[in-house]
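In this view, the complex is presented without one of its protein chains, the others remaining in place.
Then we have chain A:
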Amino acid sequence: MKRENNMLVNAIDREVPSTVNGSKVIPYKGVDKHRPEGFKYAPKVATCIDFPNDGNKLVSGLKEALIKSGLRDGMTISTHHHFRNGDLIANKIFEIASELNVKNLIWFPSASFECHSELIKYMDNGTIHHIEGSLNGALGRYVSYGNMKGMGVLRSHGGRYQAVQDGEVQIDIAVIAAPTADGFGNANGVNGPSACGLLGFALADSQYANKVVVVTDNLVLFPCLPWQIQGNYVDYVVKVDKIGIPENILSGTTAITKSPDRLFLAKLTARFCEHAGIIKDGFSFQAGAGGTSLAVGFYFAEVLKRKGIKARFARGGSNKFLVDMLKDNLLDFILDGQTFDLDGVNSMRHNPNHVDTSPFTSYNYHGKGNFAQLVDVVVLGATEVDVNFNGNVVTHSDGLLLHGLGGWQNCLFSKCTILPIPLFRDRIPVIKDHVTTVCGPGELIDVIITERGIAINPLRKDLIEKTRGSGLPIKSIYELKDEAERICGVPQKPVFGDEVVAIIKWVDGTVIDSVRKVIE
């Protein structure tokens, strides 16, 4: 099926298939060019008379819930990734499906982690047909070598919400692991032994899936408050002994990186933002939980303290570091999409200025406005960028698909997108003529900060002007590329197979690039 595909060239000059897993897809048209029409997808009408009068939706176990939900061949099953590498539920679902001899399921997670490598055996035995979600580590390798039956579909967090609202993905059964829930299905992530903070990534699933199963290891009497997931959407509730491994749920790093090279990048990033006038009273920022990003936040805080000003809001991934900024009055609000540590969970529980959000709030393409555009600066990573500032976050330069998109594409819409990245990693230059996989178009990427110089997108004349004479090491992207190649040598072009193993969706649902099979 994959080989017969008609390939089209999209607006960013990439070959993409015309059909994916049997459905027609739309090639990328450019930023802000695609406007779907019609009505949002809606699940079947439910009627309360079909549900127990006493509000008790408990069933005996996950197996019964899946059978009652009508589990059968070819269904789309969704899960969320708030438990990150501590998730026990996704694997369990497919173990049950395999036992029941159900075939060709589509797994639609909001992200996958190393703990989901176990699912490879269910792809081998035909239980899972393909995955639509991030493909990390071992799963990514499996897909890269062309072992998955169907084509992988990678979406951003916002793009996942968009696909659900468009009806492009119709979830048959959503299984929502919840750290605390009541028998009616109201659920939250802030309480219980497996607390993960919030459940925002499961919100769309609860609203749009045909059947919704809440699984918890901490069943409380009605009402479970706060009800981040509302029981009105929920069909069945399952109580199990353990839904996750707490130490792997809250595994975000809370210590500032000790890597001197990363600290250097982070500091240079903060210096850039200060010179460019970005760090000012009432500004807003998003910095991830990765080593460098966290350190950027740390240096932002230093600048705020020194100037006696504060930020209006920060977008989380929250962790101890952001929470301390909130406590120290360097920050008015945390708008949190996921919680990385216990400090984050506690803060969300007790501090009304630490607010849980979902991809609907933050990134939704079908919203009436886009929060992501209000953020003054986002600091993101990338595996590669090219001389046109296009960015790649999913594949490495050898073509292996090893990471998901996360909220990366969505964040590019901020007022200033900065990628602090080393000029080369293990000899591989990060700046290319063409990235292996385009995940984000260069027109949305403003600044590349490397340890050997800063390249500002020529489109951002304002930033170029503001940092003139600042003493910052501003260079052209071509100079940086040449410098990397002087150090590392010019890389040879890797040879890929013709077969498309996965596609990358843009935030609007169009296809921005495809990932080719890697030849072993």
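Keep this in mind: a residue touches a chain if its C-beta (ideal position, glycine included) is under 8 Å from a C-beta of that chain, and two chains touch if they have at least 3 such contacts; residues count from 1.
In this text, contacts and distances are computed from a predicted model.
Enquirer: Can you pick, from "HpcH/HpaI aldolase/citrate lyase family protein", "Formate hydrogenlyase", "ABC transporter ATP-binding protein" or "ATPase", the UniProt name of the chain not shown?
Expert: "HpcH/HpaI aldolase/citrate lyase family protein"
Enquirer: Can you tell me which of A:Val220, A:Val387, A:Ile464 or A:Cys488 touches the chain that was removed from the display?
Expert: A:Cys488
Enquirer: Out of A:Val16, A:Ile131, A:Val190 or A:Leu263, point to the residue that touches the absent chain in the complete complex.
Expert: Here the residue in touch with the unshown chain is A:Leu263.
Enquirer: Give the residue, chosen from A:Asp398, A:Asp433, A:Glu465 or A:Asp498, that touches the chain omitted from the document.
Expert: A:Asp398
Enquirer: Name every residue on chain A in touch with the hidden partner chain.
Expert: That gives, for chain A, the contact residues 258, 260-261, 263-264, 397-399, 422, 425-428, 451-452, 471, 487-489, 491-492, 494-495.
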